[in-house]
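Left out: one protein chain. Kept in place: all the others.
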Amino acid sequence: MAQPADLLFSKEHEWVKIDGDVATVGITDYAQNSLGDIVYVELPKVGKKIDQFGNIGVVESVKAVSDLFTPIGGEVIEVNAGLDADPAAVNREPYGAGWLFKVKLADPSQKSNLLSPSDYEAIAVD
Amino acid sequence: MSTLTPDSTQPLIFELGQEGRANRYVEPGKPLDTFLPSSLLRSELPLPDNSELDVVRHFTKLSQRTFGIDLGFYPLGSCTMKYNPRVNDAMASLPQFRDLHPYTPDDMAQGALQVMYELERNLASLFGMAAFSLNPSAGAHAELAALLIAKKYFRDRGEVRRDKVIVPDTAHGTNPASAAMCGFKVISLPSDERGRVSVEEIKKVLGPDTAVCMMTNPNTLGLFEDHIHEITAAVHAAGGLMYYDGANANAIMGNVRPGDMGFDLMHLNLHKTFTIPHGGGGAGHGPIGVAAHLVDYLPTPLVVATPKALGESMGPPSDRLSFALDFDRPKSIGPMRSFWSNFAHAVRALAYIYSNGAEGLTKVSQLAVLNANYVRVKVSEFLEAPYPEICRHEFVVSAQALKKATGVKALDIAKALLDHGMMAPTVYFPLLVPECLMIEPTETESKETLDHFVEVLRGIVQTAQSDPQELFDAPVTTVVGRVDETRAARQPNLRWEAQRG
Partner (left out) sequence: MYTPHTERDIREMLEAIGVSSLDELLRVPADVALKAELDIVPALPEYQLARRFEHFARKNTGADAISFLGAGAYRHYVPPAIASLAMRGEFLTAYTPYQAEVSQGYLQAIYEWQSYICLLTGMDIANASVYDGATALAEGSIMAINANGRRKLLVSRAVDPNYRAVLGTYCDGLDVEIDEIPVRADGTTDLAALETAVASQAYAAVALQSPNFFGVVDCLSPAARHAVETSGTVPIAVISEALSLAALATPASWGAQIVVGEAQSFGVALAYGGPYVGFIASTEEHMRRIPGRLVGKSVDKEGRPAYVLTLQAREQHIRRERATSNICTNQAHCALIATMYLSLMGKTGLRDVAALNLERSREAATAVSSIDGIDLKFSAPFFNEFVIDVHQDTAPILAALKTRRILGGVDLGRFYPEYATCIVMAATELTTTADIAALVASLQEVVHVHAHAR
């Protein structure tokens, strides 16, 4: 799956889509593939203030657990409640229905700390 | 080809039985509200009543759906699945051991205390430590105790800055987990190209914040850490303590001792080296041993011995002692578990030591190492051995090349072995070796069994090349095939429920 062109990426294999001052966050196709079948996602609570690159949750698969680091800082305004019943959505559509949470940006300039799709492609290798 | 038995589903015990189908082990009791107000009583007890015959059939069938060492070869690396001698169980089942209450006064429990004392003294000598505590219930439990000892030891010395635990990247998973439970931070040490801990690498991370370095020798690759003395010296020079993970103790008895290698703390897995049955995953027993400067910190209680005033002057020296539990230990980290030890297992372990003596235990390790090297040399003919040198009691091979060529992974090899009436080796550990299989034959297996295993494994690798699908489908002769683990984790069904059934 090629990286969608309108996203930015972190070294920890998360993506972020910025729309005004709201950012949607998820994990990349490479990440979901490495983890295997995802069984549970632990997300930060709505209202929580998170720092860029902070450890804010967990993605659990059958064989591994991965810390979730947020690629962008701000206040959590929404989480993907559907993942509770259907964590497999993260495997099926990591850039679509498998989104994780939305953040109201604290500092838009944090974008500059992230990777472009082509830069991310370079590190998303086995 | 499937030879699955027709009734490959075994009903749950809750799906059997009829209310009132009771076994009269005791006489009927009066209604409970005779004794207590009904506000304190439960209204329902939703458990089944099953006849003894149905229960016996149920569990007998379950046992037939379970593979143990008694059925076949069990080369599970890092687990030491050797034969569990029956005499050990017979001794543990003696009524005066089995029925002894832990609060029995010391003078009426002298036999139990003597068993604990003798075991402790024998382990201390065998492994070169000043003393052992039989308190911890398992290896991981003992590790936690060891780190608690280290934490307290440094606190007492005013060295509270020491918060780092150094662990090789080949370490067993419990090592870093135990460290975290004590508030220590883990530094992972990369192994060198020889698969060992590098003296230069460890010196880079040693410092005034070093608390403990946790290692095992031989390591989880089955390789002897030949620079161990330099490593322990370096850690001591930095003011840290050395901890020995005793999981691989089967490789060293009568040959080398952790105390002599410079370790300050160690644990043993009596359910590995000392033949305590694994029983499907426990109960284990994990004594913790320490050097002299740490004895005061051992978990409470310890068994202490004093010479008897008069009496027996014949027989073994320990018969001339009287024993007591010592709870008055102000520097101890405290107890790790509810009573004194997994005593029934202490009986088993001591019986095993009595069966062998020093010479026998030395032979055990020698032949464990012989068996492992024999299998290694043969298996290396068709699977890659990343460390092609003399190993100790276990070795690793990699199926990485096979995977690249045929798609067959270590997991598929493991599943195929199950169809041949053998247990699979450990797979995917240590993480250092891709598509890893860790093989530990143990010393109780005969050459014929080892030869058979090698031939079966060779056949599987050949099948990988000619007909890999056969391996992807394995196992096919077991009561169930590969289980959907994703479904188990995504839709957890962890108990029987009446309505669900």
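The letters A and B name the chains in turn, as written, and every chain counts its residues from 1.
Rule of thumb we're sticking to: a contact is a pair of C-beta atoms (placed from the backbone, for glycine too) under 8 Å apart; a residue touches a chain by one contact, two chains touch by 3 or more.
No experiment lies behind these values; they were computed from the predicted model shown.
Keep in mind that, in the parts below, only the chains that are shown with their structure count from here on.
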Euclidean distance of C-alpha centroids - chain A vs chain B, Å: 39
Chain A residues touching chain B - in the complex, by the definition given at the top: 37, 39-40, 60, 62, 87-88
Contacting residues of chain B [partner chain A, same complex]: 485-486, 489-490
